[in-house]
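Mind looking over this structure? Questions follow.
Of the protein chains in this complex, one is absent; all others appear in place.
Let's turn to chain A:
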Amino acid sequence: MSPRATLSAVLPLIAVLVLTGCGERYDPEAEAAAQQISPESCVDTEGDTVKVGLLNSLSGTMAVSETTVNRSLNMAIDEINADGGVLGKQIEPVTEDGASEPTIFAERASKLIRQDCVAATFGGWTSASRKAMLPVFEAQNSLLFYPVQYEGLEASPNIFYTGATTNQQIIPALDWMREQGHKKIFLVGSDYVFPRTANRIINAYAEAHDMEVVGEEYVPLGSTEFSTIVNKAMASDADAVFNTLNGDSNVAFFRQYNAVGLDAQSLPVMSVSIAEEEVPGIGVDNLEGQYVAWDYYQTVDSPDNQEFVTNFKDRYGQDQVTSDPMEAAYTSVYLWKDMVEEAGSFDVAAVQEAADTGGSEFDAPEGQVSVDGENQHISKTPRIGRIREDGLIDTVWQAPEPVAPDPFLDTYSWAGSINGA
């Protein structure tokens, strides 16, 4: 009896393996050609509404940050709907939870495209979530709008990057530090791709600009043990710290930093992952006077930003703050609308075409932004900020005009070791 049981299960396996003669072999060139002509999308543009996907982590470790992005996306959609929609159609958001896990992001993205038939998707935060979704959007030929600053070195035709790439955040920060006379830099970061890439850029930059990296330390994501690192920073002859820590680690880092008597006067820290919404969690006491680099702060003085901040507070509460990723997400919905209307269609190829030719623009809260058709990033205005005692951030320096995105750092002669060129 028992051999039969085995046979009954093994037979189908063999049958299946024999069947394996039917599918197509993989050919990269044919694949690339097929993607140009076969948008077999199920997007329904016949009715009065058009669906878009909102894919943010509403649970898990990233929920605190990504929930605020989800809110500003919803706000932008409601504003556009109140104003007549896109191509006369009301936007209908479909919300999915990325659960702070790359695999879930990929699966939900697939669901939004294939089951809900959304015209575009907005979301993602960590680089891991973006890298996980990229193949899904490319294979299904759909569009993702990604709103967070990141490590660059990527330009998928199916992704619009509305956060800063490295030449709009890290390089301006280094330029500014050099101008301030900081020559010896201590690097501290979480152990994942963004800090590692950022620090490779900083090392290459330092070498080309007569600066010195006097220490480079990594901790696992979420680590809270910094006494060794803080002591190393103190013992080194660094005159500034460049901080690429992410999330909760910042709380422990700054607390221990202050505990040994270091502060913004004795050894300033430049952070690239601390925005307005993270400040209260870390504690303003620990952060006052320290520097950050972004492209937007709540304090940006412009009518567009005042309206954005007021509307957000009216909608979600007066104690809410606005931050760079939220602003980039808000902006991304308007840029999508602009490109769709320029194309006169929700079709992916048509929108890409509009991006290539039209140079879509939007008067965003951060100032004017425009889409670069070649790499699908946007031009943005880098700003160095200083944390105030009330937790908001003042701009201490800003670029005179928007900086064109250069995700592969092709225009920087010293960056050859980074882009592999």
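Operating definition for what follows: a residue touches a chain if its C-beta (ideal position, glycine included) is under 8 Å from a C-beta of that chain, and two chains touch if they have at least 3 such contacts; residues count from 1.
What we mean here is this: contacts and distances are computed from a predicted model.
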{"item": "Identity of the absent chain, which is to be given by its UniProt protein name, from \"Acetolactate synthase\", \"Alpha-E domain-containing protein\", \"Urea ABC transporter permease subunit UrtC\" or \"Cell division protein FtsQ\"", "value": "\"Urea ABC transporter permease subunit UrtC\""}
{"item": "Residue among A:S41, A:S127, A:Q290 or A:N305 touching the omitted chain", "value": "A:S127"}
{"item": "Touch with the omitted chain, as defined above, among A:I80, A:A155 or A:V193", "value": "A:V193"}
{"item": "Selected residue (touches chain absent from view) among A:E79, A:E92, A:E107 or A:E361", "value": "A:E107"}
{"item": "Option touching the unshown chain, where A:Q115, A:T224, A:T310 or A:T357 are the choices", "value": "A:Q115"}
{"item": "Positions on chain A where the hidden chain makes contact", "value": "1-2, 4-6, 8-10, 12-13, 16-17, 19-20, 22-28, 31, 58-59, 63, 95-97, 99-104, 106-107, 110-111, 114-115, 126-128, 131-132, 134-136, 138-139, 153, 191-193, 196-197, 200, 220-221, 417-420"}
